[in-house]
Structures are given as C-alpha cells and as structure tokens.
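The complex is shown incomplete by one protein chain, all other protein chains being positioned as in the whole.
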Amino acid sequence: MDLLNALVALSNFVLVPAIAYGAQLALGALGVTLIYGILRFSNFAHGDTMAFGTMATILVTWWFQSMGIGFGPLPTALLALPFGILACVLLLIGTDRAVYRFYRAQKAKPVILVIVSIGVMFIMNGLVRFIIGPGDQRFADGERFIVTARDFQAMTGLDEGLALKTTQGITVVTAVIVVAALFWFLNRTRTGKSMRAYSDNEDLALLSGIDPERVVLITWLIVGALATVAGVLYGLDKSFKPFTYFQLLLPVFASAIVGGLGNPLGAIAGGFIIAFSEVTITYAWKKVLGYSLPESLEPSGLVQLLSTDYKFAVSFVILLIVLLFRPTGLFRGKSV
Amino acid sequence: MIGNLRTFLLFAAVACLLVLTGEMQSWSTALLIFNMGLISAIMSLGVNLQWGFAGLFNIGVMGFVALGGLATVLVSMPPTTDAWAAGGAQVLLGLLTGAAVIVAAALALRHLPKSRLRGATVLAILVGGFFLYRWVFDPGVDAVEAVNPAGTGYLGGLGLPVLFAWPMGGVLAAGAAWIIGKAALGLRSDYLAIATLGIAEIILAVMKNEDWLSRGVKNVNGIPRPVPNEIDLQNDAGFVATAQGIGLDPVTASSLYIKLSYSILFAVVLVVLLVLAQLALKSPWGRMMRAIRDNEVAAEAMGKDVTARHLQVFILGSAVCGVAGAMMTTLDGQLIPTSYQPLRFTFLIWVMVIVGGSGNNLGAVLGGFVIWFLWVQVEPIGLWLMQMITAPLSEDSALRAHLIESAAHMRLLTMGLILLLVLRFSPRGLIPEK
Partner (left out) sequence: MSEPFLIGDAMTGGYGRGPDILHACTVAVERGEIAVIVGPNGAGKSTAMKAIFGMLDLHEGQVRLDGDDITGLSPQARVKKGMGFVPQNHNIFTSLTVEENLEMGAFIREDDISGTMAQVYDLFPILREKRRQAAGELSGGQRQQVAVGRALMTRPKVLMLDEPTAGVSPIVMDELFDRIIEVARTGLPVLMVEQNARQALEIADKGYVLVQGRNAHTGTGKELLADAEVRRSFLGG
C-alpha cells in the first residue's frame, strides 16, 4: 500500500483534469443559464457560439504569431482573446437584432425560440466550417507545463508524477477571475441587479422602469464573453474542432440543468458535477487502486467502468436522475 | 380546393426539379436524389407525428434512424457461427444479467418502503450488479471479437431476407422509444429535447463501441440487397437486349433499373405510411392528440391521459424513423456508425418538417423532398457560385482556393437560412395544417 502515490496518481489523472474540464463546462453552462434566465429559452446554438468565438480567437492568434507577437510563456491566444470576444459579441448582437428580437416582440412561446436557435445553430456551424474548416486545430503555444511529471518526481522522490499543464492552470485561474467578475457584476452593480430583477419577474421589472432591450443587450454581451472564454480554454486544453464544440452542447446543458436552469451558482456546481462524474467513470482505476489496496487485492483488469466513448452517457444519466427526482435542478432553477 | 391545388402544384414543382436534374445532370443522380427523398419524406413523417400531431420535441431522430440501420445488420447478415460458438451464449447471458439487475433494482425501488435503506439497497444492487454484469459479459465479448476480427469479429445477424429488417427497424426504434418515453415524457419540452439528444448520442456510442454487435468503427459491408446486382443484370442476355432495344448501354440501364427498383419499394412504404398517417390524423385519436397539443391543461382536466397518449405517439413516430433508417442502410448496403451526424439526421429532418408544414402529413413529405433536393444540390451550386465570385482572383490565390474548398459548407448555412426565413415569414410551412 502506498497512499501517497495513490493520491498523486489520482490527482494527476482525475482531479486536475476534472477540475479544468469542470471549469470549462461551468463557463459554458453559465452562458446557457443566463440566456435561459433572461431570454427564457434553451439556446441550442450555444455550442456553436463557443466555436465561433474560439475560431475568431484562433485567427487573431495566428495573425499575432505571424507578426512575431507572443505572450512569453503563456499562450498567444490569451492576447487574442479580447478580439475573439469582440467578434463573438458582435455576431450575437447581430443575430439578436436580425432574428430573436422579432420573436421577443411577438412574445413567442419558448419552444419556438428553441427551434429558431436551431436555425441559428446551422448558420453559425456553417460559418465556422466555412471560415476555418471542419478539421482539428491546435493553437496552444508558450510553455507546455507548469510542472512536468518528471520534475515532480525529482522534487518529491515519489514514483508517481503530477503534471500540471499550463492550459490547466490558465483554465482555473481564468475561470475564477471570470466567475468572480460575473458575480460581482450581478450582485453589486445596478445593471447586474436589474438583470436579476428582469430574470426574476419581467412584468415588475417593466413597472420599475427597467429597459428590457438594454438587459437583453448586456446579456448577449456577457454570454459572448463567457462562451468565447469557455471555448478558448477548452480548445487550449484539448484542441479546437467545430464538431466537438457542437457536441459540447450535451454536457454544457446537462451542467446547466443539473444545477437548475437560470441559476448561475447552479451552473457552476453542475459543471463540476458533470466533469467529475465523466472523468471518474471513464478513468481506468488500476493504477490508483494498485497503490491504495493491499497487494493481494490488486485488480488485474483496467477497472474502467465505461470506455471514454460513453462519456456522454454519464452526463445523460446524471441529467435524467436529477430531472426525475428534482425537476428544477439542485439549486432551484426557474421554469418558463 | 385552393389548398389542394397549391399542394398539387408544389409536388409538381418538385417533380419538375427532379426531371430537370435528370436532363441536365444525369438520370442516375435524379433517381439517387429521389430515393433518398423518399426516405427523407418517411423520416419527416415520423417527426411530424411527434411534433406536428402532439407537440413533442424530439431531437434524437438520429438515434432511431441508426437503430433502424442496426436492425438491417441484425436481420440480414449471416450469423457468424464461430463467434456464436466462441462466446455467443456468454454474451447473451451477460445481457440477461444486465437486464435482471435493472429489473431487480426497479422492483426494489417499487416494493421496499420509502426510506434511506431503500436508496442504499437500490444503489447496492446497481453497483454490485454492474460488476457482475461486466464479469459475465466481458469474457464473452472478448471471445466473440477475437474470431476473425478483420472479417467478422461480431455475432452477425439472422441471415433473413433484408426486407424483414424494415419492420424490425421500426420495432427496435419503438422499443428504445418506449424506454426513453417512460423516463422522459412528461418533462418540460426543452428537457425532453436534451434527453432525446443525449439518447441519440448514447445509441451511436453503443454502435461505435460494441464491436461484437455491429463491428463498431470497422463498419459492416456487403449487406444483402432486396434487388438484383448490376453485374448479374449486365450478364443477363435478355436484359441487355431489352436495354439496347430502348437505346441504352447495359451498364447505365442496369444502374437505372436497380435504382428504379428501390424507388418502387420505397414509394410503396411511403404511400402505406402516408395513408396510415392521414387516417390517424383524421381519426378521433388524431383529433384528441391535437386537442392535447393545443391545450394540455384543458385536455388533462377533461380526463385525458396525456402522458399515455404522448407515449403512444412518441413510439409510433420513432418507429417510423426506425423503418426509414433500415431502408436507408439497405440502400447504402453498409452500416457506417461514424456517418451518423446529428446535423444531418436530426436537425435536417426538423428543417424538413418545419419547412413542409408541421401538422400536415403531405407537408412533411413535401418538405422531405424539397430539403433533400436542396441539401444535395446546394453543394454544386455553391461551388459554381464560389467559382464565379472568385473568378477575378488569380489562379493561385490562397483566398480563392480556400473559398472554393469551403463551398461544401454552404449547405449548413443555406439550411439555417431557409429554416429561419420560413419560421419568420411563413411559420406554418409550405402546406399549412388545416
């Protein structure tokens, strides 16, 4: 038995990746949940919104790289991020003006808006593939690791190494900053409070003189920023591929629903719940168990509950369980 | 009356488009489009049953279509006797174990008194059962997959005529729909949507990973056909003579003959399903369905069992998609799990229903043909457009190369645009519900 090595292996293969993935999902789910809270529909174009913002960031990154601009040990994409956000926000606001506003004025049923968002999803998906192509893009540069497994082994003298990728570090730091800023905005500023008020009770917000169009505009602004940050962090950590981003829709929605649609705190909790479940259930536990169990009990197989291809099944099953036993999510969401 | 004329004219226009394709491109292309149009129309009918009749928001169409494809393999491929001998029984036993575990958990959930102990028991049954299931199942799978992995490596099918696969596809899809419906109908519409989206991904994950069942990403090729082979026709003296009699070379003639045979088979299925759907729509059952759709609360207050009705229509619609999926795999002659993409097999079908006119069966069929036609033809048109636009750019311009290369993605843009335009300016579709 060697619990210390077990803990390091667990951190290396489960905890650290799940925290990074959870942060990415949480940022994605925050966007979904804000749209649901303010505009009152489930936006199926959110995965492709993330893809668009990331694509714009990648293009600017390439441009910076071609001009020899870098960010030292950090990825150049972080410098390009504001430009990606800008492009994404412009696209979203344009879409709102051209598409969603009409249905808002009509007071269309939420399900109609969902179908409309499917049309938007097609267009954004096509746009992204048209501009950057359907292939895989890796755009992370700079230092790859904060701590490599070998350094860690050398430092601690343990058999197991704990690698910490730069992208994982950046993901967590960025996510913390973004979430803190968002909650500060929503809870401390007048505009943020008016958004919460509008989400809570639209009619009363109107009676209080809150301008719905302004609330909607600011929502898209925030959503564009959140989606781009989430997408870029995910892309840095793994890679960018339009179809993968479309598929992120499922875990992102699962996070938002599990936490309670419309509830920002819930979106964050949901993101981590989904990420940890996915990673733990699809991880091969042989190594960790090997360290932590007495020799006689050491497992012979991989001890992988499900192959990684079934990771969608995990988010899905958690989603169903939560919906069946607590239909408004863990943190009381709202229903339109 | 005006409505009928409009319907007639719209269908005539589609026919004209196909004839035009035949004349300008080739009859082979036109028939290909027509055949997939027939299949698309059937899928669209299935989704229309769910959405148009009952307002159920199913975006897991791809999963049911893929199940139909799986049914084709399970019914028509020859059984792999060696694999059955090596581990077939064990695999079946494993599946039975899995089913028994779930039943046991469900029974415990239902019959034990509600308490913390019940939760713990159910959890224990599920977790313990999972390991038991894997313990029985895994060796069987390994044994099956070890048998000639390059050629088979799976259990094969029943070796029955492939036409049996079509109803079987429906049955398989209906079974899946029953399970999903039991769990997820009654949820709010956007929750149901996410649930169905998830189920479709899971079905695909199973088909890509469970090699013993479907060969996974190794694909299943050479699925038997319900029509003759082109080569056999070309070697048939009588056929060659007839072909030359009408002025066609045997190769073209055989290809057209085969495609036409498929067309007839598919058209028969479409007509049967369409007639059934129309009868259902006009029946008291259909009227009740629409009453529920228009005002669920009132219908429930009048004593209608809304969830049970929804379950029925959800199963029926999914079954129709399953049949269409089986037909499509039959036409392709192969099962390629990686070729199932939600944009193509779920959302495109939705565009068909909305554009055609949700709630109207003829509309759904029309939408199937129109959208499929556009889906195929937008690519060459886009390419042509790009070549026109980029003509002033120099031959080796990178931008030009990129634009021409990207023309293929115009499809998605176009479909999104069509969907949005129809929703905005003609929300009830080309042939509105009466």
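The letters A and B name the chains in turn, as written, and every chain counts its residues from 1.
One rule holds for everything that comes next: contacts are C-beta pairs under 8 Å (C-beta built on N, C-alpha and C of every residue); 3 or more make two chains touch, one makes a residue touch a chain.
Values in this document were obtained by computation on a predicted structure and should not be read as measured data.
Considering the whole complex, the hidden chain is in touch with A. Within the complete assembly, A:Gly209 is the residue of A:Gly157, A:Gly209 or A:Pro294 that touches the hidden chain. Here one chain is not drawn; of A:Asn43, A:Ser194, A:Thr219 or A:Ser255, the residue touching it is A:Ser194.
On the side of chain A, touch with the chain left out of the figure occurs at residues 190, 193-194, 196-197, 200-201, 203-211.
In the analysis below, only the chains that are shown with their structure count from here on.
Taken together, the chain A residues at the contact with chain B in this complex read 41-42, 44, 99, 102, 110-112, 114-116, 118-127, 129-131, 133-134, 243, 246-247, 249-250, 253-254, 257, 305, 307, 309-310, 312-313, 315-316, 319-320, 323-324, 327, 335. Of all the residues in chain B, the ones that touch chain A in their complex are 55, 57, 59, 130, 183-184, 187-191, 193-195, 197-199, 201-202, 205, 208-209, 341-343, 347, 350-351, 354, 405-406, 409-417, 419-420, 423-424, 427.
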